[in-house]
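Before I ask anything, here is the structure I am working with.
A single protein chain has been removed from this complex, and every other one stays in its place.
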Amino acid sequence: MAGNTIGQLFTLTTFGESHGPAIGGVIDGCPPGLEISEEEIQVDLDRRKPGQSRHTTQRKEADKIRILSGVFEGKTTGTPIGLVIENSNQRSKDYGDIMELFRPGHADFTYWRKYGIRDYRGGGRASARETAIRVAGGAIAKKLLNHVAGVRIRAALIGMGDVMIDRANWDWEQVEQNPFFTPDAQAVTKMETLLDAIRGAGDSVGATLELVAENVPAGLGEPVFDRLDADLAKTIMSINAVKGVEIGAGMAAGMATGAAFADEMIPGEDAQHPQFLANNAGGILGGISSGQDIVIRFSIKPTSSITIPRRTVDKQGNAREIITKGRHDPCVGIRAVPVAEAMVALTLADHWMRARAQSPVG
Amino acid sequence: MAGNTIGQLFTLTTFGESHGPAIGGVIDGCPPGLEISEEEIQVDLDRRKPGQSRHTTQRKEADKIRILSGVFEGKTTGTPIGLVIENSNQRSKDYGDIMELFRPGHADFTYWRKYGIRDYRGGGRASARETAIRVAGGAIAKKLLNHVAGVRIRAALIGMGDVMIDRANWDWEQVEQNPFFTPDAQAVTKMETLLDAIRGAGDSVGATLELVAENVPAGLGEPVFDRLDADLAKTIMSINAVKGVEIGAGMAAGMATGAAFADEMIPGEDAQHPQFLANNAGGILGGISSGQDIVIRFSIKPTSSITIPRRTVDKQGNAREIITKGRHDPCVGIRAVPVAEAMVALTLADHWMRARAQSPVG
Amino acid sequence: MAGNTIGQLFTLTTFGESHGPAIGGVIDGCPPGLEISEEEIQVDLDRRKPGQSRHTTQRKEADKIRILSGVFEGKTTGTPIGLVIENSNQRSKDYGDIMELFRPGHADFTYWRKYGIRDYRGGGRASARETAIRVAGGAIAKKLLNHVAGVRIRAALIGMGDVMIDRANWDWEQVEQNPFFTPDAQAVTKMETLLDAIRGAGDSVGATLELVAENVPAGLGEPVFDRLDADLAKTIMSINAVKGVEIGAGMAAGMATGAAFADEMIPGEDAQHPQFLANNAGGILGGISSGQDIVIRFSIKPTSSITIPRRTVDKQGNAREIITKGRHDPCVGIRAVPVAEAMVALTLADHWMRARAQSPVG
Partner (left out) sequence: MAGNTIGQLFTLTTFGESHGPAIGGVIDGCPPGLEISEEEIQVDLDRRKPGQSRHTTQRKEADKIRILSGVFEGKTTGTPIGLVIENSNQRSKDYGDIMELFRPGHADFTYWRKYGIRDYRGGGRASARETAIRVAGGAIAKKLLNHVAGVRIRAALIGMGDVMIDRANWDWEQVEQNPFFTPDAQAVTKMETLLDAIRGAGDSVGATLELVAENVPAGLGEPVFDRLDADLAKTIMSINAVKGVEIGAGMAAGMATGAAFADEMIPGEDAQHPQFLANNAGGILGGISSGQDIVIRFSIKPTSSITIPRRTVDKQGNAREIITKGRHDPCVGIRAVPVAEAMVALTLADHWMRARAQSPVG
């Protein structure tokens, strides 16, 4: 009820604040018999880790994952998988200002109104640091989906501010070869230029991301409320700073006509697998996966941790001005790429298990 | 787990198919002491009801709500509220084609892959008819929110196909005075012209909607997964035909810079209620309501029930052509207005109760 | 959260008060393809129905079940199954006394303290009438369990007040041949004599019941909290008037020694099915079914609706005396037999689906 668990059958619960002793989580519901290791999980964690290039925050966090339970002799046992990452690099500093002021665009004000109390150090629970455990849990979900159905989930940055990629240049290989996770090699220089300027100005910039999940079996998703697209929208919107989510044609669907929009079908490899002639639906019909690629786009707002002074108030309601110093990401959208993959993997794994439970008995 | 319940503390469970004996639902968790009547619920149901103008389906459905339990002497008792609407107007017809063919863009194919069996009459469970019970349940949620916090939730159609309203003309009074729920009186004629053309061509058209929730108390929403924006994205995406959801600045946030985006604050009526100078956040910061208006935009795809022939396959995988006859909405987005209000009300009522449970004890 | 739903994957939600328009419920999560009909459900409802002999309440309730959804052409479709029973026999009477007084041993006082408001007519939501929908839902669960695993669930009355059966006379055939659902034909006359005396004195009497579930597959139950025995204890204790629950040896286990208690094993039909030499465990080890018969015993307290005057207070806290008139069961334990079968079926069906979701992937 307090919102720190996602999923119903394959669940991840996370805990931990940015500057507490550790962050951690529990994967519950993973079936027994899946091979998994700390090393595999670490791969995704390292993709999310800050300080990988000059374009992300220069904080150094080891982000070393430790599996505390649920894996025996290299395989899941069906019992809960405890995960912990010790917090190692809490720079000692004076939080006096943040204690009393509400950073505009931050969760400071709303946490104060909700809880009356908050761990203000480094953003506390609202810090993006929490997403490290999502990535760890998502790595297990990815492994499961890949093992049972060959599912592949990949995200990419398709826009930084107003620098949008040219889709004609899309190359998945590129994504792991530049600091922006962008699939358009020709956009990299433009993004570097933009980001250097943004960082120089003490400002930040938003981003647009796209995620594609391939080989998702048809039949995942639960009408009427837990539609696959509804749960994917939630899982993506649960990532810090996301403001919009689109499935398939997305917002453009509102401007289309029916004749142009419906994805026609022709005979495919067999009766269960017709060929679709388009994918405006983004792989989901009536809330259930169709077997087509699932396609999601979403926006990440620019972080409000900037050194340009902004007007705000303090706890007593007085007018103040704030400058947010520290080692912040000028474009938080970059590191959202592995986080989005993790969240989609968690949601698909959950729905895969739900479909498994409910398969026909007739 | 099977997805027919929404909410955790204030829940709605729905059941029923388009052409079965009845549709119905259960509201569980509504606190005792709230005045509610069938008449109040009927008001919202009548707004959703088809056949109100030539622009929606000409099916005649009485949509008469019946409260079976949980209300005694005009007030809720805290026990579950059973709701039923008998299905009265199932036109007898030959479903032979739909039994065997998959309508492109419909849930026919995915239900078949998921369940192996389906009630194909009139769309069965995938029919928009199910949303009538959402509207009924939402009316109770609206009443609760209004009673405890003066919350007001209103939606409007801001675009039909490529006919977008002029925001300068926005007038909430207009919304209930035209058949499109649009707030721009000057857009009505253009929409009529468009829709007559679309209907004449046997085609359909998408729509864009916007919803505003006023007076939502600060402090609703549960980090980290059940953020208010995440749950709102899910609740909106759970409505049939929605393909994109935006909170506040939405997809445009990906193109913004931090200095321009963060909503600055200045002193307001008191320390708990500062004044925000903008609302790019759409009333939600860190997943928690800030007290500002909550603003949501979303798209509704054009219905795929059109009389223009489309290519498809049958259950045996053979190539076929399909024309979907019947009394269909040329723009399903119109009737989505009261449905969206209901869904947002259900989600806000749920989070209001969650916040109530967790208020500080210190 | 409001407690009207049981189960996680195979769920029953009930609604309705004794003297409202109808009682009803929703089964959600039943897999598609199961044959089920109103007639089959009615069989169990008729076993629970009052007025079947002079030994139960003489209220006449038709208890006619109606399936509103989720079943198409005789088979479940995987969508929620709506169930309704109209209330037909609400005897018009003056409830003045019950409105103001708290019947000792009844829920009157606690509902008032919890909700501040209650439908006092005929017990309202606390009435045993609500269990009719449990029996209806349980009939579907029984059918599922029988279809997928040949499970058979049978309960019997083994004690009425201090009249206990002789276990040497146990004959399941007898259970459906006497008005007490007792397996000992020789106990019937003693029970009749007791019950006539109790009824004559305006008093009531408690009962002890036993339930056996055969052919339950090994492997059901989720350590550590949702152990099968824990969930069975809950499901049984959720039945009106139950005060004690025992699994296998039950309370006597506290007096046993380890050498005597552990159920030894010898080779059985195959490695997966050893033979157990005793069943002190009642078919459950470590919270997981072993494949042995599941054996549960429980007590039902005597109803407090008696015509012997009792001391009580009214809403203003004044001393009063109360006599509860009406058509009450002198031994409510009798009609608890089909209710217990239903509850155990619901819980086993839920765990069967949970086990299905989590089966090994290795």
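Every chain is named by a letter (A, B and C) in the order it is written, and numbering of its residues begins at 1.
Following the convention adopted for this analysis, a contact is a pair of C-beta atoms (placed from the backbone, for glycine too) under 8 Å apart; a residue touches a chain by one contact, two chains touch by 3 or more.
These numbers come from a predicted model, not from an experiment.
Q: Quick one: say which of A:D28, A:E246 or A:D314 touches the chain that got left out.
A: A:D28
Q: Which candidate, C:H19, C:K49 or C:R227, sits in contact with the chain we can't see?
A: C:R227
Q: With the full complex in mind, choose from A:Q8, A:T131 or A:N178 the residue touching the hidden chain.
A: Final answer for the missing-chain contact: A:Q8.
Q: Of A:Q42, A:T77 or A:N146, which one is in contact with the hidden chain?
A: Per the contact definition at the top, the residue touching the missing chain is A:T77.
Q: Just checking the interface: what residues of chain C touch the absent partner chain?
A: 1-6, 8-9, 14, 102-107, 109-111, 113-117, 125-126, 130, 159, 161-162, 198, 203-209, 218-227, 229-238, 240, 242-259, 261-268, 270-272, 274, 277, 280-282, 284-291, 297-306, 308, 310-313, 315-319, 333, 354-355, 357-358, 360, 362
Q: On chain A, what residues meet the omitted chain?
A: Touch with the absent chain occurs at residues 1-2, 4-5, 8-9, 11, 13-17, 20-24, 26, 28-29, 32-33, 66-70, 72, 75, 77-82, 84, 114-119, 124-125.
Q: If the hidden chain were put back, which residues of chain B would touch it?
A: 1, 8-9, 29, 31-35, 75, 78-79, 144, 147-148, 223, 353-354, 356-362
Following the convention adopted for this analysis, only the chains that are shown with their structure count from here on.
Q: Give the residues of chain C touching no fewer than two other chains, as numbers and ranges.
A: Expected reply: 1, 8-9, 29, 32-33, 75, 78-79.
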